[in-house]
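Excluded from the complex is one protein chain; the other protein chains are retained at their positions.
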Amino acid sequence: MIKVGIVGGTGYTGVELLRLLASHPHVEVEAITSRSEAGLAVSELYPNLRGHYDELRFSEPDPARLARCDAVFFATPHGVAHALAGELLERGTRVIDLSADFRIRDAGIWADWYGQPHGAPELLDEAIYGLPEVHREKIRQSRLIAVPGCYPTAVQLGFLPLLEAGLIDPDRLIADCKSGVTGAGRGAKVPSLLAEASESMKAYGASGHRHLPEIRQGLADAAGGEVGLTFVPHLTPMIRGIHATLYGQLKADAGDLQQLFEERYRDEPFVDVMPVGSHPETRSVKGANLCRIAVHRPANGDTVVVLAVIDNLVKGASGQAIHNLNLMFGFNETDGLAAPAIMP
Amino acid sequence: MIKVGIVGGTGYTGVELLRLLASHPHVEVEAITSRSEAGLAVSELYPNLRGHYDELRFSEPDPARLARCDAVFFATPHGVAHALAGELLERGTRVIDLSADFRIRDAGIWADWYGQPHGAPELLDEAIYGLPEVHREKIRQSRLIAVPGCYPTAVQLGFLPLLEAGLIDPDRLIADCKSGVTGAGRGAKVPSLLAEASESMKAYGASGHRHLPEIRQGLADAAGGEVGLTFVPHLTPMIRGIHATLYGQLKADAGDLQQLFEERYRDEPFVDVMPVGSHPETRSVKGANLCRIAVHRPANGDTVVVLAVIDNLVKGASGQAIHNLNLMFGFNETDGLAAPAIMP
Amino acid sequence: MIKVGIVGGTGYTGVELLRLLASHPHVEVEAITSRSEAGLAVSELYPNLRGHYDELRFSEPDPARLARCDAVFFATPHGVAHALAGELLERGTRVIDLSADFRIRDAGIWADWYGQPHGAPELLDEAIYGLPEVHREKIRQSRLIAVPGCYPTAVQLGFLPLLEAGLIDPDRLIADCKSGVTGAGRGAKVPSLLAEASESMKAYGASGHRHLPEIRQGLADAAGGEVGLTFVPHLTPMIRGIHATLYGQLKADAGDLQQLFEERYRDEPFVDVMPVGSHPETRSVKGANLCRIAVHRPANGDTVVVLAVIDNLVKGASGQAIHNLNLMFGFNETDGLAAPAIMP
Partner (left out) sequence: MIKVGIVGGTGYTGVELLRLLASHPHVEVEAITSRSEAGLAVSELYPNLRGHYDELRFSEPDPARLARCDAVFFATPHGVAHALAGELLERGTRVIDLSADFRIRDAGIWADWYGQPHGAPELLDEAIYGLPEVHREKIRQSRLIAVPGCYPTAVQLGFLPLLEAGLIDPDRLIADCKSGVTGAGRGAKVPSLLAEASESMKAYGASGHRHLPEIRQGLADAAGGEVGLTFVPHLTPMIRGIHATLYGQLKADAGDLQQLFEERYRDEPFVDVMPVGSHPETRSVKGANLCRIAVHRPANGDTVVVLAVIDNLVKGASGQAIHNLNLMFGFNETDGLAAPAIMP
């Protein structure tokens, strides 16, 4: 058993870490911190956890106590991991950051999008982008993981096979994404109220969203050069789930796209390439650490359409974080992540 | 007061016609037909109508009785209007068809997509496509209207200004559309159950959907030549609403897109071009005969993104049908269609 | 045309007043106030109103301007109407208060439940409880109306016929009520988030809710003496609607309950007694100023079950407020309130 800590545990990715870790055979939660809820029992905030973690209470973030953990998850707003990660790493505790703090390799780009200077540029070199389908081996050796964002996970997994194979025009990528409302976090904001967000659909951030540079960076790696990406996220009236609908322009000789995807992900435990003609539903991954993908070529034309679905809180956040942990500590990749999705 | 009939009144577009016509100052509903529910009071099937139409019962479709109406709406599956429209027109009754029967000018294309021969090709010449923003004057003179489909309404209104002005590449149009479940009608099908369709998002018909030829025909008219369109509809967990997210590649000198849209729709009572930077929500048109549109140009690049929302049952069906009726009979265009959307 | 003002117009009852008044033939909205949004166009906050009220902006509450109105609606938290009503009445403006400020005749009981002294006890004598089905004639003569709460409207209309006729034991009344989330207002609170409140059901205030004394007061009037009431409200995952399920113990000779209800409400334009065996759905009144009621006597036993549904924002708030206005100014009772419910 290893000991883990969770910093900023009151949000949705925090409770999801606890839910998943409750079934993990090798992990014990040592501490969970929250400035606002310090002292409160975890199960009081999240009654679904009653009967699990009954002794666990939110505590003030105390680096000394966190440093007694083998690994610490950051489920925090941006900036917090910047401030704490260095000290923990120095004390020998590995860091798995679910926030955006270490996702973008260029501190200047980060600063532009987040409106503040990067707080730990000295750590960027060793931070590994925790998309196991791309960086598995580096993750195994890493002390500091930047867990990908939810949209970036779905969009990258959908485009990667095409870009790596050089089959689509990298200048004309379109990602039309639909997310459930937990993507906006647990903050009390009027637009996230049931009375406002249910029975409605809307785009947001059509002129620019913070996940854009992260996605562009990953796609550029795959394409071997800059990409042109239009990314439009939409707020969908459901709790969980992301549906990414991706459009690319095929170059001359595309070949068998289904086979391409199946081969690319053949050995991946958490990517499911569905049969030809499928339309994956977000509910088919609810609660599970999976990305299901289908690839279409309407009317056999030169536009390829990729449909990729994930649970934004699992494969898009907490599940993927645990996958990284499993890789870092040499556990089975599926430990704690094997349960099927819940449906209906 | 004119008298109208409704053929096939048990579906959602039927009850929506009744809801809207209840506030129409010049229309009286003379007959509503349904083979399966003949004899049943309308308010028994639709308790929201109790207190309105209390004497109205579904009746067997009887051409003689229908011919006593000034106009007849068809809210039927495809094929029914083919069979009845000719006789009604001959007897002097105008026909407003909400089905797909007369939307496509080429009977062969229709037959390909609907898997059966066109049942009334001799009427195609005089059928007018009932998109008032394009064909207002012809509608005024017409006896036979093909009310546009829901997706086609949103997609055409969003692309029209750009195509008419020749500002985007007509070969590279993408329409990513999200629809509430009433778009699938009132049929008892497992995928439309709340337990299946709520808390989930999925694409469907990614390889080809029956609205595709209709949209292509309308866009080609606007572009003055064939267009290349990728159209991917999605099932969204809500009752009403369509959100069309449209992508086009701008040609060199695009100019002020906001101004273009505002001018194109300046005098249209049912198209609302929202301010720069807006993200229209489908709920902002719930129950109302409106299309709200916003136009974006992310990072000032060469991709234009148009966001267009309608209520699929109103501007996408029954409301637009009544708008056509108003034009045909010289009523005010907004008669019966003036109430604001209901929100929240 | 009369001029009306709305104080506190940013909440759900405020926008609902605007939506309904847009179709009212005799009312013009002169002013709508909000301290927090002063200066903002109404249609910017509520895009469903674009095209209506385009000149109307939220303004600071200014008694002088409000006093130029013939009537002022208060759609405010408790306490606000206490402070302003007196001055307006003195200047000849009638007041229709949608808050709880004047609903309870006993200032001491009010103070107990609201945790502060009553701010205008001198007005209590002339305040009329605006339930037209009980106080129609007094409302016509009144200057100051306390519009009933949403739960109280449904519970009273359901129990009244039985209590007035002395058919049930007044000491054993149970009201199990289910409300959509707009009942909690537009405040940004975590439990009202879509991610928290959808896909779930819970009771709240089982040990005591502020609507309890109001309901008890109304039922006691009907019963001619104190009543014993257990009232348990529940939060339901929907935007609008209240479903009240009411249980009473019948005394010996109950007679024909259906007939009793039908006679009690025969002339009421906004109460619909449904046929024997009905189960009213909240959606059958969505957006409409209606209470639909069904009465059951399971297994012909001595328990009577009354099912009553309203739209909490219409018959439970803004619609009923307009009904009161219509009575006070001698308009037709259904002016502005005639449109059918929207369904589906």
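When the chains are written out, they are named A, B and C in that same order, and each has its own residue count from 1.
The working rule: contacts are C-beta pairs under 8 Å (C-beta built on N, C-alpha and C of every residue); 3 or more make two chains touch, one makes a residue touch a chain.
Every value quoted in this text rests on a predicted model; they were computed, and no experiment measured them.
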Hidden partner chain, touching residue among A:A38, A:A299 or A:A339: A:A339
Hidden partner chain, touching residue among A:Y12, A:F73 or A:W113: A:Y12
Option touching the unshown chain, where C:Q141, C:T230 or C:N332 are the choices: C:T230
Hidden-chain contact residue, picked from the options A:L56, A:V285 or A:V304: A:V285
Option touching the unshown chain, where C:D112, C:E137, C:E199 or C:E263 are the choices: C:E199
Contact set of chain A toward the excluded chain (per top definition): 12, 15, 18-19, 22-23, 46-52, 182, 199, 239-240, 272, 274, 280-281, 283-288, 290, 292, 338-344
Residue ranges of chain B at the interface with the undisplayed chain: 12, 180-182, 186, 188-190, 192-199, 237, 239
Missing-partner contacts on chain C, residue numbers: 172, 174, 176, 178, 195-196, 198-204, 206-208, 228, 230-232, 234, 236-241, 243, 245, 247, 249, 277, 279-283, 286, 294, 296-299, 301, 303, 305, 307, 309, 344
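Everything that follows uses one rule, which is that only the chains that are shown with their structure count from here on.
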Copy pair chain B, chain C: interface residue numbering same or different (half cut): same
Superposition of chain A upon chain C: rotation angle, C-alpha, nearest 5 degrees: 180
Chain A and chain B, separation of their C-alpha mean positions in angstrom: 39
Averaged-CA centre spacing for the pair chain C and chain A, given as whole angstrom: 45
Chain B-chain C separation of Cα centroids, rounded to whole Å: 36
Multi-partner residues of chain A (at least 2 other chains): 195-196, 198-199, 237, 239
